[in-house]
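The structure appears below as structure tokens.
Of the protein chains in this complex, all but one are displayed in their positions.
Take a look at chain A:
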Amino acid sequence: MESLLRIDGLEVSFGGLSALDAVSLSVRPGEVLGVIGPNGAGKTTLFNAVCGFVRPAAGTLHWQDRALPWPRPHQLARLGIARTLQGLGLFPRLTVLENVMVGATRHARAGFASALLGLPRSDRDERLLRHRSLAVLRELGAEDAAGRLPGELPYGVQKQVALARALVGEPRLLLLDEPASGLSEDGMRELGEVISGLRERMSVILVEHHMDLVMRVCDRVLVLDFGKVIAYGTPDEVRDDPLVTEAYLGDEVTEGTPAPADTAAPAAPGSREESSRA
């Protein structure tokens, strides 16, 4: 298998405004791909396209070297794609453990009938899910919170829970949407170690603002600006790329670059879902 996920020529537009323009990328098995870019560059939109929350106007997707139609949200778990959300999206009235157990849904086999009749299969399923979920919480150091409701917990712990919920399904591809936001220095260091440790088990796409984290844990980095890929390579290559510096520092754009001016009008503040959310 050459690439786990490959995307070619992805285009997404919202009401005629181009949010992603000819974006291509690939993620190899066991690779951590960083996606960076200024607010409104289209990072979250990229995730939303992969997750089926927005329908691409164009572009193809290969999953394990096989062409697939763009997945719908309910197909993600079966494909082996899990995602964390910027807003975490934890279930408010489920305990932490139950939240994580929902993430392992695809491992639960017993249907409603066996649950209703109290058949051993459902019981076994339940214990298996519980066991597996506790193990993941333990791995992330959040097992003490297992019986609590998410709302009672500090933000950092909630983030761990959201990560545990994504990990427990043992995805092949994990999409992390700004996992470091709101974390302390220590929290960020731990997160870096966790992400690095995931390599053996899965590929990761990491959308993140914290450059040091991205540069530290990512094998390759893709830089988006105004919906276009302006750089794609190893952290060192990307760091030295003048286009990236321009995008981040807002230098004047020279001729011949993929000019943000093309899309400057539609990219007014607030017109991209990311900038309005940030």
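Operating definition for what follows: a contact is a pair of C-beta atoms (placed from the backbone, for glycine too) under 8 Å apart; a residue touches a chain by one contact, two chains touch by 3 or more; residues count from 1.
The rule we apply is simple: contacts and distances are computed from a predicted model.
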Chain left out of the displayed complex - its UniProt protein name, from "Amino acid/amide ABC transporter membrane protein 1, HAAT family", "ABC-2 type transport system permease protein", "Spore germination protein" or "UxaA family hydrolase": "Amino acid/amide ABC transporter membrane protein 1, HAAT family"
Touch with the omitted chain, as defined above, among A:51, A:96, A:157 or A:229: A:51
Sole residue of A:94, A:194 or A:211 that reaches the chain not shown, by the stated touch rule: A:94
Listed residues A:103, A:179 or A:227, member touching the removed chain: A:103
Sites on chain A contacted by the missing partner chain, in the whole complex: 51, 73-74, 76-78, 82-83, 85, 89, 91-94, 98, 101-103, 105-106, 108, 110-112, 115-116, 118, 122, 125-126, 129, 165, 169
